[in-house]
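Apart from one protein chain that is not included, each protein chain of the complex appears where it belongs.
Chain nomenclature is as follows: A and B, assigned in order of appearance, with residue numbering initiated at 1 for each chain independently.
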Amino acid sequence: MWGDGSGLRYGGDYNPEQWPAEVWREDVALMRRARVNLVTVGVFAWSRLEPEPGRYTFGWLDQVLDLLHDNGISVALATPTASPPPWFSLAHPDALPVTADGVRLHHGSRDTYCAAAPAYRAAARRIAAALADRYAHHPALALWHVHNEYGTTCHCPHTARAFRRWLADRHGDLDALNAAWATSFWSQHYTDWAQVDTPRATQYLANPGHLLDFRRFWSDTLLAAYAEQRDLLRAANPAVPVTTNFVLGDWVPVDHARWAAEVDLVAIDHYPDATDGGAEEQTALAADLARGWARHGAGRRTGDIGRPARWLLMESAPNQIHSGGRMHAKEPGRMARHSLSHVARGSRGVMFFQWRAPAGGAERFHSALVPHAGPDARVFREAVDLGATLERISEVDDGTVDADVAIAWDAASGWALGHPGMPSPLLNHRDEVSAAHRALWRAGFGTDIVLPGDRLDGYRLLVLPALYLASDATADWVCGYVRGGGHLLVTWLSGVADEHARVRLGGHPGAFRDVLGVRVEEFHPLADGETVPLSDGGTGRLWAETVRLAGAEPVASYAGGPLAGLPAVTRHRNDAGTAWYLSTRPDDATYRRLVTQAARAAGATPVCPAAPAGVEAVRRRAAGANWLFLLNHTDRPQRVPAAGVDLLTGATAATEVHLPAGGTAVLRATGTVVRPA
Amino acid sequence: MWGDGSGLRYGGDYNPEQWPAEVWREDVALMRRARVNLVTVGVFAWSRLEPEPGRYTFGWLDQVLDLLHDNGISVALATPTASPPPWFSLAHPDALPVTADGVRLHHGSRDTYCAAAPAYRAAARRIAAALADRYAHHPALALWHVHNEYGTTCHCPHTARAFRRWLADRHGDLDALNAAWATSFWSQHYTDWAQVDTPRATQYLANPGHLLDFRRFWSDTLLAAYAEQRDLLRAANPAVPVTTNFVLGDWVPVDHARWAAEVDLVAIDHYPDATDGGAEEQTALAADLARGWARHGAGRRTGDIGRPARWLLMESAPNQIHSGGRMHAKEPGRMARHSLSHVARGSRGVMFFQWRAPAGGAERFHSALVPHAGPDARVFREAVDLGATLERISEVDDGTVDADVAIAWDAASGWALGHPGMPSPLLNHRDEVSAAHRALWRAGFGTDIVLPGDRLDGYRLLVLPALYLASDATADWVCGYVRGGGHLLVTWLSGVADEHARVRLGGHPGAFRDVLGVRVEEFHPLADGETVPLSDGGTGRLWAETVRLAGAEPVASYAGGPLAGLPAVTRHRNDAGTAWYLSTRPDDATYRRLVTQAARAAGATPVCPAAPAGVEAVRRRAAGANWLFLLNHTDRPQRVPAAGVDLLTGATAATEVHLPAGGTAVLRATGTVVRPA
Partner (left out) sequence: MWGDGSGLRYGGDYNPEQWPAEVWREDVALMRRARVNLVTVGVFAWSRLEPEPGRYTFGWLDQVLDLLHDNGISVALATPTASPPPWFSLAHPDALPVTADGVRLHHGSRDTYCAAAPAYRAAARRIAAALADRYAHHPALALWHVHNEYGTTCHCPHTARAFRRWLADRHGDLDALNAAWATSFWSQHYTDWAQVDTPRATQYLANPGHLLDFRRFWSDTLLAAYAEQRDLLRAANPAVPVTTNFVLGDWVPVDHARWAAEVDLVAIDHYPDATDGGAEEQTALAADLARGWARHGAGRRTGDIGRPARWLLMESAPNQIHSGGRMHAKEPGRMARHSLSHVARGSRGVMFFQWRAPAGGAERFHSALVPHAGPDARVFREAVDLGATLERISEVDDGTVDADVAIAWDAASGWALGHPGMPSPLLNHRDEVSAAHRALWRAGFGTDIVLPGDRLDGYRLLVLPALYLASDATADWVCGYVRGGGHLLVTWLSGVADEHARVRLGGHPGAFRDVLGVRVEEFHPLADGETVPLSDGGTGRLWAETVRLAGAEPVASYAGGPLAGLPAVTRHRNDAGTAWYLSTRPDDATYRRLVTQAARAAGATPVCPAAPAGVEAVRRRAAGANWLFLLNHTDRPQRVPAAGVDLLTGATAATEVHLPAGGTAVLRATGTVVRPA
């Protein structure tokens, strides 16, 4: 079902175990009405599938899968390992998670296990194997969905033992570990592996190298837990792809880039938390991130489903944005527009959490396609419309997305910038990537997310926003790109530290100092809300630096405060390429102007140069075909100079498309060759 | 002493164990000066009464009780079980309380015990029995005061065992428990009672059914601990009534309605935390609540003291309002005015915490009638005046209070609205009850608080503010009232869930949808401070809803935002009665206008229709007699059209009473027959 021409998927998480069988029949009828073709089943069903250790009750699931299959609906079948049943806690108290303070958590919620505990791993393999054994060849099965949103941590003795093994593997010996973590500071020199523990509660600030390696270790531990299940499932039927749903957020101790090579299809859950236009920008970035992981993963393995730059939106909220503990109702049309934004950027479908709102449980008020009020409600009516829309544009599934500009993402830099003892509490890798992405998004440039080390050919401009950690290999990767003629834009906080979070000496930004032609002598973190004026009329915030020129030319300088007259933005024309440096965070308008200047100088062009402000344009492209997505995020009608057949209406635009307020269009370019459905 | 004609009580908590005997003699002289006639003794005296297990030192208490009796002062004698002595902790470490995180608390404060621990319960029974044995027939004894402010929780193994027993009793079997708690969500299906624990620290959101039953269980556990002592004390001398002091606050895990039937006299502690006029409204609501509990309790038992709708203000702060960690001095006159507000609403007296300010201990700066500065201080001078006032109006003790409007209160709804995962973090049952009560208070209507299931005959209007949980029985209670011709006003968040906190499906507000003639399709929680305009010129805040009419007519609609044009306030004329629905929280003026409209249409009338704004009027009524309390909460003199003899001055008002700024009057209606003192 994942081959080219198979079309877009549409559906969501489906929890029949919460409902009696008569509701299942209504569910399937409603799914057909909404043209749902894929549902995720079984995510939290462990206690209903294995009510006692080793005793399985698959009857109800058999019925559900058969019913779905009979109605033409495929299944992403989950292993339920994200929430062990209560019997597991009693049988294996040592496998319950422990906080840094030493508090052992109990069941009553989800994710109450330690992923490093042997008993948990064994139980998880057992239920996964039982599911594989029974359903690997079920005709409804389209995808294995392992676990759910890997993300919790632990500080139990199992974890400490596993951490020591991982460290020994990574560092070789204690001398290397001591050097990497700079343990001479505060007398933390280790002389025996037994002295190394997880970063448990301590008296005062923790060691940044320790914290960073613990995050890396834990990401790898969770990945190993995933891979065990994947291998079992794959062995049962190699034709069925396997994935797990990535969850986004600063708290997530998972480096998704490393995971991308281990899944057959990158899948993300996306819940923007902005309640204003920021939600559109968050959506665009999340989709570009997912595509970037998919491409990065493909570079490290041979995939067997679809093109590498495609992926799947596995969860999103139908009609709510959760923000600040509050559920904010999405206004009409937003659900569809967000969905198309994901599809435009390479998602192979649109999946929601969840199909039907539950009456009880902790997430009883989470958004659903069938709400508490039942199908006679706005959200379900919009869901029916969206199903029709996705069917109309189904051909776009064959296409992928390309972009002129690459933005680097690095989970470890994000972790390190959040460590205690940084010069400011306001530092955040995701925020800086977002700011750069927003500037380019508003300027209309297509952007790819790349990971350090990825191939860069084809990109006109590489942007490094707060790429705080840079190994020597990363430094070479960047310098090689510029030596090859590439254009580069680097922001403050990049290249300051090496891969162990040790500061590079001799002047910042250590790893990129030479290619940028600057030498930063001193940091000037700004207070929250504080700004510093720039000579080009803009302002900087969050941060400023004493920048000394060492080959670069000034583009803008500080126009006030203690740095008045010193360079703020610089450009260095290297032998072949050009490298820009931003030593502060510009205001949005200035940032947009600067990236436009850098991108145009590099030869990049916007996707739809004449699109008015607030109209997003994204192109998806296949061999001999391309589709232009136009999304009007404004509350007024807009006209966009563009041509093609609008798949949503069937109308042909010769020179201009009219978009209603909040409306969308998907233009098949004239001359596109469409594969027969 | 509690029979009709016995007059009002006046006094407070008295802690002679903190002072040498020469101070006792000064105390009694000052009490006589202030006309104190009742003091609460022994609340925290366990370590001075039983310094070692089983060894009692009653000598000092004998002296104190004799001294008080010799001076005509009665005693509410407390059992000291709210604070076990340090020796108890060392003897029974398993009886110390444990937090949800597993931290065992230690002595050093008060309430360091687990009420489910057998050792604690045994020790509490032992000291209570010893006190009963010695003092049950002491002539000073007027009331037993069991414990103090039952309110703390625990997560120790004793508690878990008791919780399982309680659950088995309530639900019968695990199938019923699993259904009630919706444990299919997140794989929490229980297959053995041993798997059920208290809601200890877990990874993420807890189960709302679990949280709700734990609160109910704990309230019942504390009640059982109280009842054990009550039974001992009652057996020693059935003539002496027994009570415990209810403490108000969202944190209190006690459903006072269930307790009301188990005490001989409802007694409350009231500490308003508003420092402005809100304190007057808080006082009125607290007093109405106490009277509501008293009436509700009386409906479930045969009482032996006074009329059921009378109660006792057991603690209040003489001259301070504690708010935000700060002690705010009450301005002159406020102590007396607050006191009369309680008496007007049925309190059988005015009791303060505390008589004399202690030099040491955690509450050394708590308010007292005799402050650190000694009796030559404003607060004691006001206390002397108040004693004289209470003596002058003593006859009102025979009266009770009636009201045209009933407002429902439900502790469990308050607990459930505070659960994690609700659509907004701003939901609060107490706040909504307060808002409705305030609107009616400002409009001058007398209000009773009722509990679901209470008799409603005699009420013109029933108001349900955020009655979130409604069992089928509650739904029937409400519908039956309207079917019988009653007028009903329901606010947002009512009837949404059943008694297990499971959402009622098919459209909100599930339990009351039909009687209201509306169907709510979608919630629109508002941000803190956000408002939405209404068509009648008012504004809504906190919440809005997509209301679909299903028989009701619109009264006001949303005039802006995504719901513009849809109904906000509706009225449904049923066959017999009328039902209003408010889908948002109106601003205070609009709320007052709406309740006035609904109440007048229902035939309700204000207590004193011509009273100017800021003058509160309450009537207390006995057979052949009634007294009108007038409280001027403004800082200007006021004239009120009213007639009768002002018991405070002895003056007779023919048509109008003149109240000084902040002043009060208690008018005995002409023709009232007063019982000889």
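What we mean here is this: contacts are C-beta pairs under 8 Å (C-beta built on N, C-alpha and C of every residue); 3 or more make two chains touch, one makes a residue touch a chain.
All values derive from a computational prediction rather than experimental measurement.
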Option touching the unshown chain, where A:A206, A:A274 or A:L456 are the choices: A:A206
Touching residue (missing chain; options A:V23, A:L90, A:A194 or A:A388): A:A194
Residue in contact with the excluded chain [from B:S83, B:S219 or B:S583]: B:S83
Of B:G11, B:G346, B:P371 or B:P452, the one touching the omitted chain in the full complex: B:P371
Residue numbers in chain A that touch the chain omitted from display: 101-102, 181-192, 194-197, 199-210, 420-426, 500-508, 519-525, 527, 546, 562
Residues of chain B in contact with the chain not shown: 15, 17-18, 44-48, 51-52, 80, 83-87, 89-90, 97, 101, 103-112, 152, 275, 319, 324-329, 331-332, 357-366, 371-374, 376-379
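Definition applied: only the chains that are shown with their structure count from here on.
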Inter-centroid spacing, chain B versus chain A (mean Cα positions, whole Å): 50
